[in-house]
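See structure below.
Here the complex is missing a single protein chain, while all its other protein chains stay put.
== chain A ==
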Amino acid sequence: MNQSVDSLLLANVSRRGLLKGLAGGSALLLAARWDLGLANEQAQFGAGAMPGGWVDNPNVFIHIESDGVVTIVNNRAEMGQGIRTSLVMVAADELGADWEQVQAQQANADQDKYGNQNTDGSRSMRHWYDPMRRAAAAARLMLEQAAADQWDVPIHEVRAEIHKVVHPATGREIGFGDLAKAASELDVPVRDALVLKSDSELRFIGKESGLINGELKSAHPKAIDGEDIVTGKAVFGADVDLEDTLYAVVARPPVYGAKVKSVDDKEALKVTGVKKTIRIEGTGQPAAFSPLGGVAVVASNTWAALEGRKALKIEWDLASAGDNANYTSDAYRESLEKAAQSPGKVIRQSGDVEAALEEADKRVTATYYMPHMAHATIEPPVAVVRIKDGKAEAWAPIQNPRATREGIAGLLEMDEENVIVHQTLLGGGFGRKAKPDFVLEAARVAKEFEGQPVKLQWSREDDIQHAYFHAVSVDHLEAGLDGEGKATSWRHRTLSPSIASLFAADPKHKGEFELGMGFNTMPFSIPAIRLENPPAPAHVRIGWFRSVYNLPHAWAIQSFAHEMAVAAGRDHRDYVLELLGPDREVHNLTFGDGWNYGEDPDLYPIDVARMRRVIERATDEAGWGRETGKGRGLGLAFHHSFVSYTAIVFDVEVDDEGELTIHRADIAFDCGPQANPERIRSQMEGSCVMGIGIALQSEVTFKDGVAQQGNFDKYLIPRMPDAPKVVRVHLIDNPSDAMGGVGEPGLPPVAPALCNAIFAATGKRIRRLPVGDQLAS
């Protein structure tokens, strides 16, 4: 029964032994850490500027056993993006390890030791590629030095090959395993001494493998967790199975901010297996990562807990929810649409937009709506917490172990050193599991059962109705065109509740990082531009959802650019290439954006040439301009996000009944250097499918503050028949720019490209998502 966790724990114990492998030179280790602290402290941008910064000490990340097994520590959450394979592969490639002898070990929450662990913002590879290569190069150099010492030859005469060090002059060789102990006693080399492998010496990094656009061109190196996943052995959050576990579910307030007035648990306690109910005080608003409060039902299995919860009679105090109890989606949308008619806080301005609009030969106006959405990871939130002997230990599928550790310590009033957080595999994350509220709930319940593990499971209804919702949005755009259809003015008002409302008094305006997601960084070259942000209050927990505010911004801007092209009577591709203007690199501050995804503007300018290239590639691959026949059409959209560039063309058909068929998607993607193209392709394919759901299906609506969808019968996400018949991913070969994100930038252009294709096929313009039954004739 406890096999999975026992083996997990055993593995951890035996791996602790491995630490001896390369762990030597403590004085130098200290020096290295001091040096590192300084490097991170001085960083303004990138990995060094993140909490915890980066670490490239080989002793932290690479352990070699005497039998040759190489264990590489992964400090990022695995949630389907493949980082446990890709980042480990980066280190293994640089080290020269035989992939068959490499295993991954997941880091526990310890940001001081492992550097930043918040898996968020499509940062894992772009922030950890260099440190992991340096760590591996340092370990390789130590192995070479150990061999040279053993043979008593100068180090330049030896070289590491695959899993061994050789001395070509004499034909001698020693395996990594046999060198591990001696290497571990050496000092860690200084960074300046490291020479990274040249591209021609690499076996995995940047190499295409696996399934490429439907064809298996070559085998790909085995995925770290592949075998475990297909055999059911992989350990996700709920699979942590400890002796004497109690099972809990929570009845949460139906409205954000409501509280328990009274509870009658008599019937609940009669359910076989139910042991206890516990009232959980919510912390009110803003909730941040705190539990929402409610009543927990604790039982001997999950089913009993769920049945017990059904039998609870709870009276809720809605007064404490204030305005939230009146929150109704249709009325809210209308209020935002109304507010969008008046000027808002000016975010960016050049030229005189009002005058230009007045003088325009033609004006184009449109208002776009994107609803609330829930992440709906197929693994609902779940966590196991055990409090014992003054320590709290948690096992959970979390993107942000650091915030989890801090949150538990705060809730239980413990020192952080007494809180251990184990990161399991995540059954999907998409931003939901960056909020550790569900782990804190488990800790709160476990407090009542000292010594016993508590597994707290969210049901699907819990997940959808108590999500950290993707912000609802209204975007109102107006453009002026001259006699030739050329754009002379562009006014865009964007309205969405802000994520900042989760942490402090509701600012009612988007913050810098929210505006910086494709709103103020809109790259079109138009003489008069004014970008405004009227207010929009939050009435539910607003949180980040894969690609975040890029979703509504790309949806509105890319739909509107197409509407302008149509109004001008021009080809959409030609028109947007003209709107983009000449190839140039734009500093984000030029757009009034001080954020730039946290990256250095000199390394990561907004590069119009790269945008143009993905547009040209996607349209060329899709056969842009070809005759499609009645009811069929091509649609284009593109977007810059997470310092990468994506363009998509859909080929769709809509029949007389309004039935949509997506024949093909052609996706062109430029993330600069590609660490693991095989997983980049899979991220693009997956983003395409998820984006189709955003366009066609997914919506959470509220009535009197209560979410109206609770499960996959009403909250719809794509199924196999909804996927395009063919998805083709075209990776732009661009090793010379700085590395960009991968997990999120594939998503924003999907919905507008699909809706533009629907327009091309039918002449029907979609301005309100999801499409739902709008195509029915």
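What to note about this one:
Methods note: a contact is a pair of C-beta atoms (placed from the backbone, for glycine too) under 8 Å apart; a residue touches a chain by one contact, two chains touch by 3 or more; residues count from 1.
The rule is simple: contacts and distances are computed from a predicted model.
Missing chain, UniProt protein name, picked from "Isoquinoline 1-oxidoreductase, alpha subunit", "MoaD/ThiS family protein", "ABC transporter substrate-binding protein" or "Cytochrome bo(3) ubiquinol oxidase subunit 3": "Isoquinoline 1-oxidoreductase, alpha subunit". In the complete complex, the hidden chain is touched by one of A:Gly322, A:Gly410 or A:Gly428, namely A:Gly428. The hidden chain makes contact, of the residues A:Ala238, A:Ala695 or A:Ile732, with A:Ala238.
For the options A:Gly46, A:Gly80 or A:Gly740, the residue in contact with the chain missing from this view is A:Gly80.
Only one of A:Asp98, A:Glu208, A:Asp225 or A:Asp482 touches the chain withheld from this view, namely A:Asp225. Summary of contacts with the chain left out: across A:Ile155, A:Ala169, A:Val190 or A:Leu216, the touching residue is A:Leu216. The omitted chain makes contact with chain A at the following residues, 1-4, 78-82, 210-211, 214, 216, 219-220, 222-223, 225-236, 238-239, 241, 247, 272-273, 301-303, 306, 376-380, 425-430, 457, 459-460, 678-679, 682-683, 685-690, 711-713, 717-721, 723-724, 726-727.
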